[in-house]
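A single protein chain has been removed from this complex, and every other one stays in its place.
Chains: A, B and C, in written order; residue numbering restarts at 1 for each.
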Amino acid sequence: MGIILEVDQVYKHFGGVKANENVSLTVEEGSIVGLIGPNGSGKTTLFNSIVGTHPIDQGSIYFEGREISALPVPAIAKLGLLRTFQQTRIYEKLNCIQNMLVSSKPENDTVYNVFAKIPEELTEKSENLLKFVGLYQKRNLRAGDLSFGQQKLLELAMALMNEPKMLLLDEPTAGINPTLINGIIDRLIKVNKEFGITLLVIEHNMRVIMSLAQKMFCLAHGQLLAEGTPEEIKNDHRVIDAYLGVQ
Amino acid sequence: MRNFKLSIALLSGLLLVFSSLAFAKVEGDTITLGAAVSLTGKYSTNGKNTKNGYELAIKRINEMGGVKVGGKSYKFKIVYYDDESNGGRAAQLAERLIKQDGIKYMLGPYSSGITKAIAPVTEENKIPMVEANGASRSLFTKGYKYLFAVLSAANQYLEVAIDLAVERNGGKGVRIAMAFEQDAFSQDVKIGVVEAAKRTGSEIVIDDNLPKELNDMAATLAKVKALKPDVLVVSGHTKGALTAIRQLADMRVNVPMLAMTHCDAGKLSKQHGEKAEYALCAAQWHKSLTYKDNFFGNGMDYDRDYTAEYGSPPPYQSAESSAALLVWKDAFERANSFDTEKVRDALAKTNMQTFYGNIKFSDTGQNIAKPMVLFQVRCDGGKCTNKVVAPTKWASTKIVHPIPSWSQR
Amino acid sequence: MDFLIFKAPILMVQASMDGILLGLLFALIAYGMALQWGVMNIINIAQGELVIMGGYIAYFMYTAGIHPAFGIIVSPIIMYFVGWFLYKSIINRVVERDLFISILATFGISILTQQLMNFVFGADVVVAQSNFGTTLLFDDSVTLPNAKIFSALVSIVFAVALVLYMKKSRLGRAIRATSQNPRAAKILGVDTEKVYAATFGINAALCGVAGSLIAITFTLHPYVGLPYTVRSFMIVIIAGLGNLPAVALSGVGLGVFEEFADYILGTEFRIAAVFLLLVVILVYRRFKLSKKREYLK
Partner (left out) sequence: MSKNNIIIYGLILVFGIGAPFLFPAYKLQISILWILTILALTWDIQGGQMGYNSFGNILFFGIGMYVCSSVQIGMFFPLSEWTASGGEKTFLHTTSQYFEGFTYGLILAGIIPAIVAALIGYGILGLRGHYFAICTLGIGIAAGEIAGGIELIGAGQGMTVPPWPKGIGGTELRSQFFYYLCFLTVSITFLVIKWIYQTRFGLVLNAIRDNEDKAEAMGIHTMRYKIIGWVVSAFFLGIAGGLMGNMIGYIEPTEIAFAGSTYGVFMVLMAILGGKGTLWGPVIGAAVFHIFKEGFWTFFLGWQYVALGALIIVIVIFFPEGIMGWLREKYPHRFGEVVDEADRTAQVELT
């Protein structure tokens, strides 16, 4: 299996704040990788850098061997590298089905497709994916009327609708009812195994990330602190110190 | 929800049908005229002057026995709409007056631009309109048959001033500075000035067009100061006149002759006092002219009655508006009929004198029997009045030229 | 196009001076707008109408025989209450809503007040005479109306006074705190409702001062407010919120730009130039930010 994402010595500063400093990491195709670190350690900034929300100051990012650090957001997304957000972002005035439909792979956006009636298969596919995340019954409700947890699930379904090659998940279980968490873990593993989507997951819930990831990176103060298998990370005292705030 | 849409659609239809009260052209003993005037928006000053003129005339005519047609006496009544100083709106309202309200006789709106917007409508519907405030010359070149204007065309407003300046210069051409608002009326005044300049071999050294939302003329006046023209002509409705005087005084710009429009509507002599002194103003009418009629008497009487009614002396916009109704009355009585064609023909043959001046329409509906007057603001011990200086027949005073410089005033 | 200004350089001095004096007056209006925009996140389209209303107060003092310059004292007091009333009756319902709602609602206020002014003050264009005379410079070739100089000075005095007030007084500090973080201020015991009302009142009072100055330098009419609104927008957008020196500077910049545009492009394009400048600045900043993949917020 090849390397799907490579982050090479990336720097990102906001004014005087060094959000990312010399961060390098690689993600293998088909794997699930965890990204952990205390609050403010630059995890979300790294996500933003990868998907092009802001330009990086230095370094380069490769997706499937292609340099993407200068590309705009939609272009990167079209390559098949997608992210979800910590605070959910859904189209709140559209219903769930419409949310799904609009998220379908924009690769097919020819003039004809854009102005033609939406094909039945797409609707079917949307419904199936909504079934997959357990929102089928609410498919006709406005997305804005769903609960936070349901919105997270919808966002996941929308990402799947887009058929990405790799998915960056920003705290997929935060704010979700603990009884549902196992279900989400199962689903993410299924996404990885069945759909073949590489996952890079930011997660604070150690139980979740331990049971998901095959490899983990830990950020602290914008720098890469440690990397390794979950076991190695769990026992790395630097990681524990970082979380406990010991310098 | 479908039912909602349905009911709304139905309701819309019904409301549209009943949304307007019907006015008949002649009902009982009233003759109803229609008018769209600017009660709001940038022309509201003169829109109100126009309406006041109409109202005063109606009141007077009705008091004095009304209009006698076929041995019966009728009273005038006007249906007003507010055109919001907007030509598009005015055209729509004219159509509404004619089609929905059944108006057969129209009065004009205020300003050339709006008259231009209304004229095609009245013309197409063959509804005669006597208008008192649309001076644009292009109104009279379109071959309109149902449009009659009691006022002289806009291009004549300031031509006289140029002629006067040339005459004062010993017949040689003068250097002219122009500042005209970007609207139909002022641009027409400009045409007159440009033609006069060509005719007299004068040179135009400044040609500024003022925006409609004018509030500052400092740049134009600074140019005037630098280039020292022989005559400065300004036209920009009331606001233009007031702004020009204010800034001329403030910036101490010396110019031998200053000619403008809308001095009386802007109450220049009252508002600016001695600062406005020596300004030459073009007007359609002045109270000291010696015309008279049976309804208002002479100009002085009109001035007195108007002031008693509305609290301030009448600008010419009011006088010409009043005259429009006298024309209507005269035409109805001569036609002795309410048929629009007959009334139109009677209007075309109008030849009368009113307190405002002689009225006789050319083939194109323009009043050709009345000259423009030029007055100059003159002050005497702090009290400023408008004195007629041209034409000489009515001149109550001799023109002061050149205007003394600010340091000597 | 007219290049007279390049042939007679003295006109440049005149244009610059006119522009600076005019700009300071605009800056005063803009400062009020920046204040309430910053504090309440409201864009007030009725700003120009508040200015004109303030001007009419000075004008009525003038017709009653009082020198209109005293308007700068009376007008803000009355206008403060007008602003306060507007806040309590309408603005408080749009404060925490979408900006578009506030734009439309204040647009409603704007045409409503125009119309009411037309009824109350009459449709005539009016001026108030200050008889302040004129200052002549450079051998009479540059003339500055004292009324304009007076306006500029008053604008500066009021602006400085306001800055001091914001820094020193309790209410001023509460306003500044609210503008930085309304929720935090609320938690710390600031009565934000009162702060909002006061801010809108102060904004209206500043408009009142500016209006009185306009009454003695330009003309008043119920329907001439919009240009003042638009200019204050421009100034605020260039300068940013709540930064007085920047507001003053961009006000002066706009004034000078307008005068030069008037000379070079012709008076008829003066207003178009102002509006196009607004568009150009916004679009320029949008492209600049889009390089950072950000947008104007």
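The working rule: contacts are C-beta pairs under 8 Å (C-beta built on N, C-alpha and C of every residue); 3 or more make two chains touch, one makes a residue touch a chain.
All values reported here derive from a predicted model rather than from experimental measurement.
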Just list which of the chains on display the missing one touches.
A, B, C
Contact residue for the chain not shown (choose from B:Gly66, B:Gly108, B:Pro128 or B:Pro211):
B:Pro211
Can you say which of B:Thr30, B:Asn62 or B:Ser138 touches the chain missing from this structure?
B:Ser138
Which of A:Val33, A:Leu46 or A:Met158 sits in contact with the chain that's absent?
A:Met158
Omitted-chain contact residue, chosen from B:Gly113, B:Gly273, B:Gly299 or B:Gly365:
B:Gly113
Which parts of chain B are in contact with the chain that was left out?
1-6, 8-10, 12-13, 15-17, 19-20, 39-40, 80-82, 84-89, 91-93, 95-96, 99-100, 113, 116-117, 120-121, 124-125, 136-138, 141-143, 181-184, 186-188, 191, 209, 211-212
I need the residue numbers on chain A that touch the omitted chain, in ascending order.
51, 53, 72-75, 77-78, 82-83, 85, 89-95, 98, 101-107, 109, 113-118, 130-142, 145, 158-159, 162, 179-180, 183, 187
Where chain C meets the chain that is not shown, the residues are 43, 90, 93-94, 97-101, 103-105, 107-116, 118-119, 230, 233, 237, 266, 268-269, 271-272, 275-276, 278-279, 282-283, 286-287, 290, 295-297
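Everything below uses one rule, namely that only the chains that are shown with their structure count from here on.
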Treat touching chains as neighbours and tell me the shortest step distance from chain B to chain C.
1
Per-chain C-alpha centres versus the global one: which chain is nearest?
C
Two chains share more C-beta contact pairs than any other pair here; which two are they?
B-C
Between chain B and chain C, centroid-to-centroid distance (C-alpha), Å:
35
Mean-CA-position distance for chain C and chain A (Å)
48
Counting only Cα atoms for the centres, state how far chain A is from chain B in Å.
72
Can you list the residues of chain A that touch 2 or more other chains?
none
Can you check the complex and tell me which residues of chain B touch chain C?
39-42, 44-45, 47-48, 179, 182, 208-211, 213, 215-220, 222-223, 225-227, 238-239, 242-243, 246-247, 250-253, 266-267, 271-273, 275
Residues of chain C touching chain B in their complex?
4, 8, 10-11, 14-15, 18, 22, 114-115, 118, 123-127, 129, 134, 136, 140-141, 143, 145, 147-148, 217-219, 221-224, 226-227, 259, 262-263, 266-268, 270-272
The chain C residues in contact with chain A across the complex are 291-294
